[in-house]
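Below is one structure, written out as structure tokens, with a few remarks after it.
Every protein chain but one is kept in place in this view of the complex.
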Amino acid sequence: MTEFQTIHPLGDVPPQSVESGDTSGITLNVRHEISMVQIFARNGREMELAKKLNIEGVPGRASETRSFTAFPLAPGQWMLVSKNAPGSGFGTGIAKKLKGIGYVSEQSDSRVCIRVSGSQARELLARGCRLDLHQSVASKGFCAQTPMAQVGVLLHQVNDGPTYDLYVYSGFARSFWEWLAHTAGQFGYSRGGRGH
Amino acid sequence: MHRIDCPWCGTRDEAEFQYQGDATVVRPDPDASEEAFFRYVYLRENPKGWHTEWWHHVGGCRQWVKVVRNTLTHEIFATGRAQEDLPLPGTRAKPRRRTRPKQ
Partner (left out) sequence: MSGSNRLSKGGSRIDRTRPLRFRFDGRSFSGFAGDTLASALLANGVTLMGRSFKYHRPRGCLTAGSEEPNAIVEMRSGARREPNTRATIAELYDGLEATSQNRFPSLKFDIQSLNQLLSPFLTAGFYYKTFMWPASFWEPVYEKIIRRSAGLGRAATEPDPDTYEHANTHCDVLVVGAGPAGLAAALSAGRTGARVLLVEEQAAAGGMLSPDRDMIDGKRSADWVEQSQAELNALDNVTIMMRTTLFGYYDHNVLAALERVNDHVAEPPAHQPRQRLWTIRASEVVLACGSHERALTFDNNDKPGVMLSGAVRAFVERYGVTPGKRVVICTNNDDGYNTAEALINAGIEVALIADARTDLCIAAQSARETGIRVETGLLPQKALGGQNVSGLSLQRADGSFSEKVDCDCIAMSAGFSPDVHLVSQTGVAPVWRENVLGFVPDKPIRRERSAGAGQGTFDLAGCLAEGHAAGLDAVSSAGLKTGRAKAPPKAKAVEIAPPLAIWRCPGNGKAFVDFQNDVTARDIHLANQEGFSSVEHAKRYTTLGMATDQGKTSNVTGIALLATARGEPIPDVGTTRFRPPYSPVAIGAFAGHERGKEFQPVRRTAMHACGEKLGAVFVEAGQWLRPQYYPKSGEGVMEAIYRESKQVRETAGICDVSTLGKIEIFGDDSGEFLNRIYINGWKLLAPGKARYGLMLREDGYVFDDGTTSRLADDHYLMTTTTANAARVLAHMEHASQVLWPDLDVHFCSATEQWCGVAVAGPNARAILAKAFADAIDVSDEALPFMGVRTFEWSGTTARIFRISFSGELAFEVNVPWSAGEGMWNAIWEAGQDHGLIPYGTEALSVLRIEKGHVAGNELDGRTTAADMGLGKMMSTKKPFIGQKLAGREGMVAKDRAKLVGLKLTEDSGRLRGGAHLVIDKDNANAETSLGWVTSVCDSPAIGCWIGLAYLRGGLEEHDGKRLFAVNPIYDEAPAVEVVSPHFFDPQGERLKGPVR
């Protein structure tokens, strides 16, 4: 068997940062070692599926379970994100559970996850995100699919810090990162260590 | 710039949608005449005023959204899922409200 190094779409982004002035700035992290699957309920089995996985189908609200976070994408469709690395069998486990009631598409490599945190995170996102992220409207657990900087993004508010996870298509990841870093310059930003 | 109330995602900017034309035409049965298909593909009313249209939410949930929109004022009266029947203003009571995220 040939052994090889896996690569990450943001693996070769050079480390940079911009000193923040009087603000506490922005921290950008890339979350590695996560698994993702997109799941579909068979026609008419949506409720059953949700119950089986103990998730909800309320648009705009992420469901947290012990082993993954579920983002409702569309009627009967979710993206499940697990903190287990790809290859840990997360997808096959879900597929087993959903046998007969739903379908699973492996998507771990389709998107990268960029974590944006810091007191100015909301302001930074407003430079590209058309959604209202104000604390009176969006709080912890808020999620949405929306384009930012011409790239489709799955956005998740992780906490009320606020911290956001941006799931960005792998092919666009480098371009998106460059836009994000360029835009974050005005607030000052740093790259955190390897996220999780 | 339109703001369209996606039945799944909530109100989003027009920029997230692709306009997909007339939602009042219905695809004929496969065994219908060539003439019926011709009408389905090519013939449009182009109304001045209220019209039911498709707006595909490609930047969001990727659902085909039905929108009752005034072609003159751009006012939107109602939106719904692909299989919903949406009344035009004045024809029936205002469509029911859905529970959905604020935006």
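List of remarks:
First chain written, first letter: the chains are A and B, and each begins at residue 1.
The rule is short, and it goes like this: a contact is a pair of C-beta atoms (placed from the backbone, for glycine too) under 8 Å apart; a residue touches a chain by one contact, two chains touch by 3 or more.
Because the structure is predicted, anything quoted here is derived from the model rather than measured.
Within the whole complex, the absent chain has one touching residue among A:Asn29, A:Ser63, A:Ser82 or A:Gln107, and that is A:Gln107.
Chain B residues in contact with the hidden partner, per the touch definition given at the top, are 1-3, 13, 18, 20, 27, 30-32, 34, 37-38, 40-42, 54, 56, 58, 62-64, 73-74, 76, 82-83.
Mapped onto chain A, contacts with the missing chain fall at residues 1-9, 12, 18, 38, 40, 42-43, 76-77, 86-87, 103, 105-111, 126-132, 134, 136-137, 149-151, 169-172, 174-176, 178-179, 182-183, 185-186, 188.
Methods note: only the chains that are shown with their structure count from here on.
In this assembly, the C-alpha centroid of chain A lies 30 Å from the C-alpha centroid of chain B. For chain A in complex with chain B, the touching residues are 58-61, 73-75, 130-132, 137-138, 144-147, 152. Residues of chain B that touch chain A in their complex: 8-10, 12-13, 15-16, 59-63, 81, 100-103.
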